[in-house]
Every structure is written in structure tokens, then in C-alpha cells.
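Please read the structure below before turning to the comments.
Only a single protein chain was left out; the remaining protein chains are all shown in position.
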Amino acid sequence: MADALEGRAPIVWPDRLRVAALPPQARFVFRGDAEAAARAGDAFGATLPMTPCRAAADDARAALWLGPDEWLLLAPPGTEDGTARDIAAALADLPHALACVSDRHAALTVSGPRAETLLAAGCALDLDPRAFPQGMCTRSLLAKAEIVLWRHQPASFRLEVRRSFAAYVWDFLAEAAREHASA
Amino acid sequence: MTRYSLWSLLREGLTGHRGWPKAWRDPAPRPSYDVVIVGGGGHGLATAFYLARNHGIRNVAVLERGWIGQGNSGRNTTVIRSNYFFPESAAFYEFALRLYETSARELNFNTMVSQRGLITLSHSRHDLEGARRWVNAMHLNGIDSEMLTTADIARMVPDLDCSPGARHPIHGGFMQRRGGIARHDAVVWGYARAADALGVDIIQNCEVTGFVFDGPRAAGVQTSRGTIMAGRIGLAAAGHQSVLAGMAGFRLPLTTYALQAFVSEPLKPWLDKVVISPATGVYASQSDKGEIVLGGALDLYPSYAQRGNLPVAEHVMSGFLELFPSMARVRFLRQWAGMTDVVHDSSPIIGAAPVEGIWLNCGWGTGGFKAIPAGGWTFAHTIANQAPHPLVEGFGLDRFARGALIDEAAASGIAH
Amino acid sequence: MLLIACPHCGPRDEAEFVCGGQTHIARPGPPETTSDAQWARYLFERDNPKGLHLERWLHRHGCGQWFNVARDTLTHEVKAVYGLLDTRPDVT
Partner (left out) sequence: MTGAFRTTTGGRIDRARPLSFRFDGRAFTGCAGDTLASALLANGVHLAGRSFKYHRPRGILAAGAEEPNALVGIDRGPGRYAPNLRATQVEIHDGLVAESQNRTPSLRFDIAALADFAAPLIPAGFYYKTFMQPAGWWAKLYEPRIRAAAGLGRAPRGADPDRYTQRYAHCETLVVGAGPAGIAAARAAAARGDRVILCDEQAEPGGSLLAETRARIDGLCAQDWLAAALAELAAEPRVTILPRTTAFGYFAQNFVALAERVTDHLAVPDPNLPRERLWQVRAREVVLATGAIERPLVFPENDRPGIMLADSARTYLARYGVKPGCRALVLAAHDDAYGAALDLAAAGMEIALIVDPRPAADGELPRRAMAAGLPVRMSATVVGTRGRLRVHEAHVGTIGADGGVRGVDVVSCDTLLMSGGWTPSVHLHSQARGKLAFRADLQAFVPGATPQACRSVGACAGEFGLQAALGPATRVEDDPVREGGFAGALPHDRPRARAFVDFQNDVTAKDLTLALREGFRSIEHVKRYTTNGMATDQGKTSNINALAIVAAASGRAIPEVGLTSFRQPYTPVTFGAFAGTSRGELFDPVRTTPIHGWAVAQGAIFEDVGQWKRAHHFPRPGEDMHAAVRRECAAVRARAGIFDASTLGKIEVVGRDAAEFLERLYVNSWKKLEPGRCRYGILLNEAGFVIDDGVIGRLAPDRFHVTTTTGGAARVLSMMEDYVQTEWPDLQIWLTSTTEQWAVIAVQGPKAREILAPLTEGIDLSRDAFAHMAVREGRVAGVPARLFRVSFTGELGFEVNVPAGQGRAVWEAIWEQARRHDAVAYGTETMHVLRAEKGYIIVGQETDGTVVPDDLGLGWAIGKGKRDFVGKRSLSRPDIAAPGRKQLVGLLSADPGHVLDEGAQIVAMRDPPPGTPALGHVTSSYWSATLGRSIALALVADGRARHGQTLFAPMPGGAVPVAVTGPVFHDPEGRSLDG
């Protein structure tokens, strides 16, 4: 399965910064009310957070709050059919919408001590850990592209970007990263 | 009125310029006038001038909240042109441009009209088709315009990035040679001085706070300098027209947005055309003082703040650098924002208000300056005859209910 | 750059939002009982006040939700943020 960032070698400035593309991933957009979300969480295997701008994740699966009735679900590649079946079965009697969007996005990570500074070149959010702690996620803008930004580790952010914007986002980060090349 | 000329300048030069009379008087408001114009901008002052000159109505007052020309007349990018698409607009703006061409001698005040040519760039095949449709329509309307190849443009504007590798490569464009710029303050002051000479009272620091009614008919205005009765009231307060309408008890199809402009530090002559680039959302010219004048799109929410926001500034200036990559080191000196009354179809409103006794001149969006002479001329006619001037019959308020919109914005895709 | 407190996501810069203009405008209907004048007012006429303006904003690059904002068009001060279906807040 071809990813929009295939063949992009990571940008690495040792002990400062690392920008790397992530492999393909099963993705869903789940929409429904709290009850539906709760049951979908059980079926999916990761809780759908009710707190705005929060993500719940284990090693394999994650559920990101994107809106009061909208979540982005991440699961291992190739699990699309199974996941869809499980959720459909569990919510047969509950109104909801599930759309598979595995190929809609490309994903990358920005990590290292300079990660916040690099993202600040194009993202207006306050990324200080006190304002944007681990586990926080949100849709936002990076320069001229919409992103989903998730601080999935203390010093690492995951960016989900629309497939056709992936090249732009990568090139933007590469350009902005240049000034960090020199310590 | 002492005529301005090289000779009067020489004469005064020898006597230390002590003999110049006031450009206009500073009269106290009288209790009543035949016509009261609210708004001392270009449109209001030109209306007063043409009321006096074309219609012999000289018992006229122009009421200005602050100082004349403090609104959009003094806060625009001074572009004049008549490259409009629909016959109604084309005829109107062409009339304005022709009046501009003779304004300096007409008003005996150098309005510095500079018909250096106005180029609209096409950045895609589709743009180019639009441009051709445009030019053909202008030809039918008897207005000069010509298609340009990329090579033509590169010749006329040497520093423009015409390379095919540009993010938005230039596929060509079209030019109105008679388009250009004028000196905005000179237009305001020229009309003010000429109107004053014909007996019009220009009353500054006079804010309208309400209307006086005689039954259903508006018969005067309350102001910060007392009540002033009026046979007819003309509202020409761009940026505040909705506020005035509210005082008079009606609403208008207007929304007010901030439009920013940017000026660079002065440079030696560098750009002798006006360049408009819809795809990058910027237009540029160079003033006689040498400043590069940039304009762009509206801020995206209603505003009366006369201040701009940073994202629009960034967009305009990055758009400018896409066109002129050599200008990154040049510095921007001054920014300002005007308040533009935007109408759904980007065409003006001239005609009767829903309230008897009140007449409207508004809705110029971002295109009010280039319209000033015709706006004044036709508004004066409309007020004097209590019937729309033929050129503005299509621009009445009734068009909205009928659906007879003259949608320049939709037809052109470029903001006005 | 305005700072607007999204009711769901908290304060965000204006770039994430789209302003939808005046709020509390009911769409007239049904068509057959709506006069040309009524319809024109719905399509075109707006309050356009200098001062407090009740307007709709969409958090497009955020939670995707529309909501209402009470903003001063002269100072850009955001006086209140409230839900689409809520009644107008008590601000001046």
C-alpha cells in the first residue's frame, strides 16, 4: 500500500530534532453521541474520550477526540474489515456513522527537544507541556495545511495530514527545520 | 477663489506665500439648507459640487463627523479604472474615469491623475479565458482594453517573475491603458475647494446623531452642532451608512469589513504600471512619492475598527513577493485599514431610501475611490430631480427584492 | 489576530475559524407564503452594527462546530461565546 510520504528519509539533527514519516495505518472516523461512542470504544478496544482534545491509546489502537460527536480511530493496518464489522455489530441498534479513511491521511512524527519550536514555525497553538500535555490532540493548522496534532509522547508529536497536503507539510517542516541544523 | 497656477505660485513665492486664501471656509452650520449631504468624503463633496454647478442648488451643506477625507477617501490605494464587465457598471465607471481625466482643470486643483496603465494578470488557462471574456465585453462597451502575452508583460514590468516555474505562473493578462492612479487627498480637497467656491458650506467636526421627521418624511438631522433642517438629505457616509440608516429607522443590504493597504519606504522609479494579480490576491503600484502601494483582500469578519489583522498582511506581502521576488529586502513602512460597505453583488446603491426625503449613495465595497466623480455627478442628479440618473437606474435598492443583481464579483471573480 | 474561545476547544487564533456573519436569522418559509420582500431581507439585509454584533463562527480547523459569538466590531473584544441554539446573552 503506497503512502503519500513514501521514500521521504527522516530529517534528523541528533539530540535536537527528528521528523519521520509513519507507515500506513487503519483509520476510521466515528460519529455519534456519547452512548454510541462508549459502546464503540468497547468494540474497538480503545476508549473514545469524552474530554475535548484528548486521545486514549494503547500500543496498537488509539481514539482521538476531534469534535463533540467526532473521533478519529487508529488501528493496525489491514484491520479495516474486522474493526468495521465489530463496531457495526456492537452498535446495530444505535444511530452512528462509521467511515473508513485509512488512505485519507498520511502521518508523521516530530520529536526531540526542538519539536515544539519547529512546530511553532507554523502552528499558533501554545505547545508548552503545561498548555499541551501528553495525550492532548486537536485539529489545527500548520502554516497552510490542516493537521491533526497529537502529543502522543512527552517529547514527540504525531501529525495526521490530508494525503494531498502531506508533501507540502513535509517540505514546510524541512524548510523550517533548517535553522535547527546548526546547534 | 484665487486661481491656482504657475503664475500665482511665482507671485506668492516672492511674497513669502502670505497671500493664499483658505482653500475652503470654516462656516458655522445654518439652521436649514435645501440639501444636506452627510459625509465629507469624495462622494459627498463631489455631490455638493455638482449640485451647485450642474443643478444650481447652492444652498447645500456637507456635514463631516471629523475632518473631510478622513474615511475611505483618504484610506484607499488610489486606483482608477473602468474595466468592468456588465454594461451598467462599465458605463458608470467609464463616465467616472472620463471625469477624472479632466478633473484637475475642472477643479483647478491638481488631482495628479496618472493613467499609467493597469494590468490584470492571468495565472491559469481558466484565468486567461476569463480575461478574454472580460476584454471582449469591454470592447463592446467601448472601453479600451487589450490582451497581453506573458512576453508583453515581462517587457512592461521587468522585475515581475514571469518564469514558467513560478508557483502561479503568469499565462498572460489584459491591460486598460487609461487605468492608473490619482492623488486621493487632492481629489477630496479639490472638490471641497470648488464646492466651497460655489457657496457650499463644508462643516467639519459635525457628527449626525439622529434625524428630524415631519410625519413619515425626514426633514432634517440632529448633529453635535445642533439641529439642521433640510429639504432633502443625501447620505454618503461610506463605512457608516448602516449606522445612519439605523438612526433613520431602516436597514441596508450592507456589511462593513476592514480593507488594508500597505506602503513601502520610498524607492526611485521602479514600477510604472498598476499590477493586479487575482491568484496571489494582491495588487501593486508605485506612488509619485516613490512608495510601493499594496492592496489585497478584505479581513474576513465585520469590522469598524479601521485596523487590519496580521494574517491578511502576511498574505498580501507574500503574494507580492511571489510576483516580485527581488523585493524581499524592501521594507513596509505604513499600514492602514479602511471600512468598506460590501453589497452582495459588489455593485453600488444610488437612489431613494425606504424613508421619504432621504437619498442613498453607498455600497462601494472596495471600489469607491475610482467612482467619486460619477458617484457625485449621478447622486447630485438623483437628488436634484428626485429620480435616478440614467447611469444608475440599475443601482437602486429595489434590485435585491427583484433579483436583478449586477454581480460584478461573481462575473469577474476579482474583488472590487 | 483575534483570539476566540471555542466552546469545545478553548481559546484559538482566528485562523482556525470562519465567520458566518449575523446570527439569530430565521430562514423564512415555506416558499409559497414568503414574499419577495421577506426573502430579500433574509438574503441581503443585516444589522451591521458599529459595536456589539451577534455572529456565527465555525471552528473549521478545530472541532468543526458552529457557535455564536458576541463581538464588538469596533474594538474586536469578544464579549461572550454561546451555543447556536442558546438565546442571546445579556451583554452590551
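Each chain gets a letter, A, B and C, in the order it is written, and its residues are counted from 1.
Simple rule for what comes next: a contact is a pair of C-beta atoms (placed from the backbone, for glycine too) under 8 Å apart; a residue touches a chain by one contact, two chains touch by 3 or more.
Because the structure is predicted, anything quoted here is derived from the model rather than measured.
Student: Since one chain is left out of the picture, which of the remaining chains does it touch in the full complex?
Tutor: In the entire complex, chains touched by the missing one are A, B, C.
Student: Tell me which residue among B:54, B:149, B:224 or B:318 touches the hidden chain in the full complex.
Tutor: B:318
Student: If the missing chain were put back, which residues of chain B would it touch?
Tutor: Looking at chain B, the ones touching the missing chain are residues 4-6, 8-10, 13-14, 16-18, 20-26, 66-67, 69-70, 74, 87, 91, 104-105, 108-110, 112-115, 123-126, 129-137, 139-142, 159, 161, 166-168, 183, 185-186, 189-190, 204, 264-270, 272, 280, 286, 288-290, 307, 309-310, 313-314, 317-322, 325-336, 344, 399, 401-405, 407, 409-411, 413.
Student: By the contact definition given up top, give the residues of chain C that touch the hidden chain.
Tutor: Spelled out for chain C, the touching residues are 1-3, 13, 18, 20, 27-32, 34, 36, 39-40, 42-43, 56, 58, 60, 64-66, 75-78, 84-85.
Student: In the whole complex, what residues of chain A lie against the chain that is missing from view?
Tutor: Looking at chain A, the ones touching the missing chain are residues 1-4, 24, 29, 31-32, 69, 95-105, 117, 120-126, 128, 131, 143-145, 162-165, 167-168, 171-172, 175-176, 178-179, 181-182.
Convention: only the chains that are shown with their structure count from here on.
Student: Once you find the CA centre of chain A and the CA centre of chain B, what distance in Å lies between them?
Tutor: 49
Student: As a quick test, compute the distance in whole Å between the mean CA positions of chain A and chain C.
Tutor: 30
Student: Send over the residues of chain C in touch with two or more other chains.
Tutor: Each of 1, 15 in chain C touches at least two other chains.
Student: Can you name the residues of chain A that touch chain C in the complex?
Tutor: 52-53, 66-68, 70, 124-125, 138-141, 146
Student: Provide the residue numbers of chain C that touch chain B in the complex, in ascending order.
Tutor: These residues of chain C touch chain B: 1-2, 14-15, 18-19, 21, 36-37, 39-41, 43-51, 53, 55, 71, 73-76.
Student: Show which residues of chain C lie in contact with chain A when the two form their complex.
Tutor: It comes out as residues 1, 8-10, 12-13, 15-16, 61-65.
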